[in-house]
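Right, I'll just put the structure down here and ask away after.
Every protein chain but one is kept in place in this view of the complex.
Then we have subunit A:
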């Protein structure tokens, strides 16, 4: 907001009437909302963490107690491994989408994107079913004769890594795919025509050109994994405690006031440092996966020889490394038959798709089970669990409160985020990137940290356990979704169309109503749907901010997953999958139109 005023003072000649028309005003509601409910609590969190005898006393304890230090190291190790695994399996999958055509491409893309919109809790639950003692994997291994009795596949480091990788893979695939699909297809042909075989083309052309996408994907996954809480809690054993889990555990003790906040600040600081370093190299655009915003002061192409030489030098170093390390391996690999590459892409891509889709399908099948415990294949079929869900007043009331909260939250996010997107795209203020960074930053703050910081604010204003309070908290994460989608839709609107309407006599409001709004309507609809889903699936904030008399659906699920793993959860999961699929099918014509525009 200070940037806004700074801009006005730079143009003192503008009459106040004109100043009121400045689209930058549209940023004020969202900025105010986020400042109050998001930035203020985070600052307060830091304040409490430093309120000990000396400002650093709690932090010293965090690093002095081996329990927390080990958890920190472990969290880093797990996040790094997960990001690496996602990259390893995500790249071939992105290539597979890129290389397939027509209906196959659509099916593969759907198989990747669909799980992305299903709640992490539900996807983790699906893995618990899959890996459980009576789950399909154990049954299959026994059937093969590899195992004589069911093995404990859950609650170890392997299951944590598997679950987290599966949950985060779509993020990586989408990130890489967006950079692969932007490539000029002529480049690979040019490489082939210049005598480069498939492997050389991959190594010298494809890989270097998609490196930014890989980097962005790796960091997004790494940063998200750092704050992960749900998946490691459900799939991990005692030796797999991640840092975020310690925070929620400490939150149960009143005595840990101060120290608890210090833990959260450490997690937040690490996340921000990683993002800052990454943004320095990749540009902060990697967070929202978009292109650069057209900054008014920035010149896109400068003939600055000084910068160009450094770029060249950096590239040359990269190439030297590629040459010294890569070529010997390449020479070995080029001895393999030509179809090896294609086969690898297909096998790894196919494996990834199976990893993403099979758990969901297994859960859907189990929801029709007759058995009173989780077993696969089900011994018989029945609707008893659906009946149980529909007749249980607790489930139904959780469902209705979730629905109410999600609708309110989505409306808040669309209003605030939509206005902010217009302000960002249409105004000529400086520091757009910084403003955008503020608007989308809630996606990188670990939910545990956000939940903890909000808790004291909510106590102060008596918002704990209220529908409005939860909706507002969920809107913090909804705003980034809306801003990114609507800003992209707005940037797709040809300014010439608006000029044409206004030349032919339309007032600014009429221009907006007749030209701009119809053009961004598909984007707004999609944004509303995704903001709705975000709130409907939200668990971690709700854990901190709800009370005994306000249960949301994810909270009910969470309680049941932890205490009695039964097929009612499969019913809820199936309904959620149907909701997402239905939403996407309904949104498809709308989305297709927006893509065509």
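What we mean here is this: a contact is a pair of C-beta atoms (placed from the backbone, for glycine too) under 8 Å apart; a residue touches a chain by one contact, two chains touch by 3 or more; residues count from 1.
By definition in this document, contacts and distances are computed from a predicted model.
S.K.: So one subunit is absent here. Using its UniProt record, which name fits best from "Spermidine/putrescine import ATP-binding protein PotA", "Putative solute:sodium symporter small subunit", "Nitrous oxide reductase family maturation protein NosD" or "Long-chain acyl-CoA synthetase"?
M.R.: Listed in its UniProt record, the absent chain's protein name reads "Spermidine/putrescine import ATP-binding protein PotA".
S.K.: Pick out which of A:87, A:191, A:416 or A:464 touches the chain that's been left out of the picture.
M.R.: Residue touching the absent chain, from the options given: A:191.
S.K.: Considering the whole complex, which of A:28, A:141 or A:209 touches the chain not shown?
M.R.: That would be A:209, which touches the missing chain.
S.K.: Mind pulling the subunit A residues that touch the left-out chain?
M.R.: Contact residues on subunit A toward the absent chain are 184, 186-187, 189-197, 200-201, 204-205, 208-209, 301, 303, 308-309, 311-312, 315-316, 319, 338.
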